[in-house]
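Complex shown without one protein chain; remaining protein chains in place.
By letter and in written order, the chains are A and B; residue numbering begins at 1 in each of them.
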Amino acid sequence: MKQVEHYTKAMNKGKILSRSIWVFHFCSAACNNCDIEILDALTPRFDLERFGIKLVGSIKHADCMLTSGAISRKGATRLKFLYDIAPKPIAVVAIGACACSGGIFQSGYNIYGPVDRIIPVDAYIPGCPPRPEALIDGIVKVVKKLRA
Amino acid sequence: MIEKKVKEALGNKIVKWEKKNERRYYIEIKKEDLEEIAKMLFNDLKLRFSIASGVDTIDHFEILYHFSCDEEDKFFSLRLRLDKKKPEAPSISGIITAAKWIEREMWELLGINFVGHPGLKRLLLTDDWPKGVCPLRKDFTNEQRPKA
Partner (left out) sequence: MSKDQKRRTIIPIGPYHPLQEEPEFFELEVEGETVKKLNIHIGYNHRSIEKLSESKHFDQVTFLVERICGICSTSHPFAYVQAVEDLAGIEIPERAKYIRCIIGELERLHSHLLWLGLAGHFIGYNTLWMWAWKYREIVLDICEQISGNRNHYAMMIIGGVRRDIFNKEIDELIKKTESLNGPLNMFKGAAIDDPVIGARTRGVGILTKENAINYCVLGPTARASGIDIDSRRDSPHNSAYDLVEWNVPVLTDGDVFAKVVVRILEMLESVKIITQSLDRLRDLKEGDIQTEVREIPAGEGIGTYEAPRGEVFHYVRSNGGNTPFRHKIRAPSYMNILSNEVAVIGGDIADACITLAAVDPCYCCTDRMQAVEGGKIKYDWKQLLKLSQEKTEKIKKEI
């Protein structure tokens, strides 16, 4: 969290970033419900694309990383790698109960999450799965934080 | 009636025949007869191989092979008892291609060796998981897993 504030103040990119956020999605050891709710938010009923929020395929193009799932062992190494190569500032959002705290899978032998044990997180959106309205609410909060 | 045909085909290879109810039959067999019996059930009687499950009862290992007769809604589960100190069973992946993955999984999570399998390598866990540490065994604790 402190990293984001530091970079934002230093380079004043926050204001530019918050106009039209490009998000990169990462999931590991998830049941994929949160991922489907993210895609749901792009469909006509909720339609995040009208705000300019787009899903991109490479972390290098992203302003925000959405993570879901309790992180498995392989996912943990990948997640750290992705965060390290991501151009800063990048906001990290943990979506769903599993990403926020491990959820029901906390004591599993292959679970190395939750996300904030591996990388710093800026926003938590709990729920199992969180409704698209909750996702939009979370993203609005991230935008406000980046603008501040 | 399919159970009569199964009983006839297996003949004196049956160590114990247990009928739990109209739809579930548990048949204990010796591991030397496994390949022949699998051929009889899969090729001759055309039963569908559903899956195999390995169980760590505390004093020995068991593998159950579940075959399904869809027309009559009956499951025939073959039960094999294995010694805990050296758990080994013949592989049936030459007869039933679908058994390739489940034998790898049982090898990985329970430590049962399948003789004759084309390639026993890790299926679900990371390659750097320590050898001999089998998560599904009853004596496994989370402390034994590798660090992040």
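To be clear about the criterion, contacts are C-beta pairs under 8 Å (C-beta built on N, C-alpha and C of every residue); 3 or more make two chains touch, one makes a residue touch a chain.
Because the structure is a prediction, the values reported are computed rather than measured.
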| item | value |
| --- | --- |
| Chain not shown: contacting residue from A:60, A:78, A:117 or A:147 | A:78 |
| Candidate in contact with the missing chain, chosen from B:14, B:45 or B:123 | B:123 |
| Interface with the undisplayed chain - residues on subunit B | 20-21, 23-24, 26, 48-51, 53, 55-57, 64, 66, 68, 70-71, 73, 75, 77, 96-98, 100-102, 122-127, 135-136, 140 |
| Touch list for subunit A against the chain that is not drawn | 25-37, 39-40, 43-45, 55-57, 69-70, 72, 74-75, 78, 103-105, 107-111, 128-129, 131 |
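We adopt the following convention: only the chains that are shown with their structure count from here on.
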| item | value |
| --- | --- |
| Residue ranges of subunit B touching subunit A (in the complex, touch as defined) | 124-126, 129, 135, 140, 142, 145-146, 148 |
| Contacting residues of subunit A [partner subunit B, same complex] | 73-74, 76, 107, 109-110, 112, 117-118 |
